[in-house]
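In this view, the complex is presented without one of its protein chains, the others remaining in place.
As written, the chain order gives the labels A and B, with residue 1 at the start of each chain.
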Amino acid sequence: MTQMFRMASGGIVDRSRTIGFRFDGRAYQGHPGDTLASALLANGVRLVGRSFKLHRPRGIFAAGAEEPNALAELRTGARREPNTRMTQIELYDGLEAASQNRWPSLRWDLLSLNGLIAPLLSAGFYYKTFMWPASFWEKVYEPLIRRSAGLGRASREADPDRYDTMQAHCDVLVIGGGVAGLAAALVAGASGVRVMLCEQDFVLGAGLIGEDEAWRSAALERLAGMANVTLLARTNVFGAYDANVVGALERVADHVAEPGAFVPRQRYWTIRAGRVVHATGAYERFIAFPDNDRPGVMLAGAAATYVARYGVHPGRRALLFANNDAAYQSLFTMQDAGVTVAGVVDPRADSAAQAAARARGITVWSASQVVGTAGSLALSGARVARIGSAGTDTLVAADVLCVSGGINPAVQLATQSRTAVAWSERLASWVPGAALLPQFSAGAANGVTGLREAAADGARAGAGASGAPADALGLPEDRPSDVTVLPFWEVKGSGKAFVDIQDDVTADDIRLAAREGYKHIEHAKRYTTHTMGTDQGKSGGLVGAAVLAEARGERVQDVGMPTFRPFTSPVTWGAIAGTSIGKHFAPTRLSPLHEWHVKRGAVFMDAGQWVRPAYYPAPVDGDGWDSVLREARAARRGVAVCDVSTLGKIDVQGRDAAVFLDRLYTNTFSNLPVGRARYGLMLREDGIVFDDGTTSRLAEDHFFVTTTTANAGPVMQHMEFYLQTVWPDLDVTLASVTDQWAAMSIAGPKARATIERIIEGLDVSNEAFGFMAVADATVKGCPVRVFRISFSGELAYEIATPAGHAQTVWNAVLEAGEAFKIEPYGVEALGLLRIEKGHVTGAELNGQTTAADVGLEKMFKKRGDFVGKVLSQRPGLTDPSRPRLVGVRPVMRGDQLRAGMHLVESGTTHSLGWMTAVTRAVELEGWIGLAMLRDGVARIGSRMQAASPLHGALVDVEIVSPHFVDPENARVRV
Amino acid sequence: MSVSDVVKADHLTPGAYGAVGGDPVRIARVTCDVVQVMARKGRAADVAAALLASHEVVLPGPGAAAEGRGMTALWVQPEGWFVVAPRAGDGVLAGALKASCGDAGSVVDQSHGRSVIRISGSRAAWVLAKSCRVDLHPSVFGPGRVASTQLFHLGVTLRQVDAVPSYDLMVFSTFVTSFIEALCQAAEETGYVVA
Partner (left out) sequence: MIRIDCPSCGGRDEVEFAYRGDATVVRPAGDAGEEAFHDFVYRRANPRGWHVEWWYHQAGCRQFLKVVRHTMTHEVHAVARAGDRVEVPAAEHTGVPAAEHKGVPAA
């Protein structure tokens, strides 16, 4: 017979429909409206998991987000998600879930033997037990711990579902859709402002079920009719950040077997709210007593929820252990629904609820406590004793023990946004105090309980947040309920009294931590792992704090509480990654010639966000090096063309443009004639080289600055910083034109012969258009700007054209160069050419080098201020023994050099420098490289060794000038 | 059909994609010229007067666009605007604007450097809100409003064109393929149509 514990009526499950699900492979039935937890209880399943460390049997403890025990692996295969709370999993047809942390099975868990070695697994056991010998850690201890302690298993397959994001804004955000939240949203919504309400449950106003259902349905209907109100169920606000920005996770499709086409499984909301109403409710807390973790021990409010909301008896015979009158209502709800009541155990001598219970024929053990529980895999009874009596106790038969130690207002989100907290003597708990931000706490979250009072408090908060009047709202009916407690935290006795049921932390562990000096609440937390589980100590955090307080001889309120941080409940990595996965992790930047490179069969490489051709394999090439060498030879001996569109380009205009550049660069631009280009070097204010590039003067008040590919953005920001904050009086405008202009470098002895054929309206002869000349022209009717500049050390021209014309101009160049066997060359050949020439780039200008380090000290102007000038002269930066740029060649020409090799004196291991870049050369035999070497200039001509211990490589090398090719720089001027 | 099949280079293949049966958005490229105009020091009034005379446009302030004769001016930075107009010949718009401003303004042709994508439909704002951190709600945003912000990790100048609503999204041209792919992917949940 299925669903033996399901009541014939009651609750909001849909009994007209039966849905099937599987738990640990067994088939069960439930109804729409169930959670996995309620459906398991309906089927009499009491044992649902094993504990984290000790593998003790555990049952369903709560009915919501505070659940410490009932964690499941939900779904199977690639969609398997570990550590989901059965109390929040909405049942759907075909749901499959499995219990966690048991081996080989839930009922026969061999690792429960851990309980026998429990003394070894006390607080801080990681630090103590496994310290020595160190070699045991990896091979013995860690695998052992990983098998025996832990939570569920994540799938190792790629997640097939999509996760999305949403950016939202509202005037009033109501967090929590209980009675207070609904009241706040009703009042704020009626005022016309934009309201959002987030509720983690799939049902709004769940607390009104079985109470004032009419008020609930009327409220939901009114809210649904308000166009300015957005209701988000299944949406947990997991974090409150600065300025009323909160993060929330909407479980869009977790309640169906598979999300529909194009529907995300979960959506990560970032909500910016003008005002926030915290209507997050309260969590019931338990009492620590020996064996308080046995399956069948359950929070009192949760037990009542299973009855009232799901129509499920959590057990046949219920016993209540409580220190407050409100918890008696839970028992009365169960009694009214046909659960046999075994009695009440109450540490208080007397109360109104005790009298009411006796009037109902319920046995009340007043001034008493539960000193232990009986049963193995399920509760069979509790041992009850009068407080202060020694040795004598009574075993009371019960299969469900309802526990209530009072309530803790859910102040987590409020305190994350720096709302102060205050101690409530009435609740023996923290309640919200003054808010830093425009925020309001309402209802149980504000320490105000009872449906009617909570609704009124919600209405007040909604009014405060929206400026609307609160008094028009009708309030729900409720029953008397008094949450005043006798502070009562722990029953001492033999047996484990847990203060954190998920993490297997006992009251004794807290005392041990205190004895060992971890007395601060934050230290005790980390030493014992108290409140560090997925439930974040919602039901036991304060209990542990109270045990710590007693150990310290102080009051609970003087111990304080650990800082609450996001996330209040676990959020999947899928949701955090959202759509930023795969190629959408970061945007890709493509040259306007990219399609041509693809068609040509280029091998690509990433350069920051750019995707650039590394080289272009040809059928004759044996490997990549063949391609690179072939391309570089073409540039040295014939002609080759490279797509350099990625270079940063900045348009600088204004009356003071030249002065501005003089102050930013180490060299002078104010004396640069119109129609000429000049290489420039830029420092940071601390004297370190920042960037380099060529700047052209297009008109008296108009410059065209180029930057390295990598630094285009940072240089623009650097310029804007100085222009806006340091020299705001200068008449200068800046515009990034990197994307406007495609650029290609035509290099080689045949470069002029090539472009002569296509350049229209410009004489590019050496006489008319000498080295570093700049002029406008056309190619095939397309506007171009021609620069006679060279990065390769060869005769070279750079042709820039508006990006839309790039393909036309590029094709024209290739066609014109055909006679000279022109080759396109990629980034690898570009690197080869520059290393041969001794030009520095990012590998040398790495944020640690000065101009002198890379041999560019002559670029400092004699007069006038420029950024970095003063600090570049500091002794540490002018020390002549600093590592300096040199060239390196293997003595045996066939030896390979590697980037990152260290340079050492032969026979020693003390590093005197390092290789920054290496390549096989075309102008020389074998490998060459650039290096930064201590006393580098003095060592030119000497022999050293280059070592890469990682590769087991040691190569005899000679130190040479970094300019391997054409040190006189004659080729560029022919 | 995956987004990378729809977006080839920066070209969009016409068709209907993503979810069906809902209210799809329309996504299209807009061909236009874009010219950046920045006032020289202390010359903003001169630039404004010049463009009013030559293009009948009142240069807008922060967060706004203004229509002129055959062109639209978008505020992008203090004393700086983008002028957008239907595509003409190379440098025609920039030349006209430079002739108008003279030495009062810096004029930079960005017609090739910026690309414009239009998204349109009743759910366009919802699709954009997956990434757009600027509030596009009709109570605070609307036709003629402009915001430079970040969408799908990229800098975007967003202009609401009409009340449909339609939005023109101006991005750096070298990122446009990447941008369109991300936009199309975001639009799959509502479905999208490429005309």
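Basically, a residue touches a chain if its C-beta (ideal position, glycine included) is under 8 Å from a C-beta of that chain, and two chains touch if they have at least 3 such contacts.
These numbers come from a predicted model, not from an experiment.
K.L.:
Need the list of shown chains touched by the one chain that isn't shown.
P.N.:
The chain that is not shown is in contact with A, B.
K.L.:
Looking at the whole complex, which of A:222, A:272, A:386 or A:934 touches the chain that is not displayed?
P.N.:
Of the candidates A:222, A:272, A:386 or A:934, A:272 is in touch with the missing chain.
K.L.:
Which residue, A:360, A:874, A:893 or A:943, contacts the hidden chain when the whole complex is considered?
P.N.:
A:874
K.L.:
For the chain not shown, which residue from B:62, B:86 or B:102 touches it across the whole complex?
P.N.:
B:62
K.L.:
Using the touch definition from the top, which of B:13, B:31 or B:150 touches the missing chain?
P.N.:
Reading the full complex, the residue touching the unseen chain is B:150.
K.L.:
Of A:242, A:425, A:818 or A:956, which one is in contact with the hidden chain?
P.N.:
Of these options, the touching residue for the absent chain is A:242.
K.L.:
Identify the residues of chain B touching the omitted chain, counting contacts across the whole complex.
P.N.:
Within chain B, the residues touching the omitted chain are 62-63, 76-78, 133-134, 147-150, 155.
K.L.:
Residue by residue, what part of chain A touches the chain that was omitted?
P.N.:
241-243, 245, 270, 272, 418, 420, 434-436, 685-686, 717, 720-721, 724-726, 728, 864-866, 869-871, 873-874
To be clear about the criterion, only the chains that are shown with their structure count from here on.
K.L.:
Any idea how many Å lie between the Cα centroids of chain A and chain B?
P.N.:
Whole-Å distance between the two chain centres: 31.
K.L.:
How about chain A: which of its residues touch chain B in the complex?
P.N.:
On the chain A side, the touching residues are 164-169, 194, 261-264, 270, 272, 579-580, 583-584, 586-592, 594-595, 609-610, 645, 651, 653-656, 701, 729-733, 735-741, 782-783, 802-805.
K.L.:
Given the complex with chain A, which residues does chain B contribute to the contact?
P.N.:
9, 18-19, 36, 38-42, 80, 90-91, 103, 106, 108-114, 129-133, 135, 137, 139-140, 152-154, 172-175, 177-179, 181-182, 185-186, 188-189, 191
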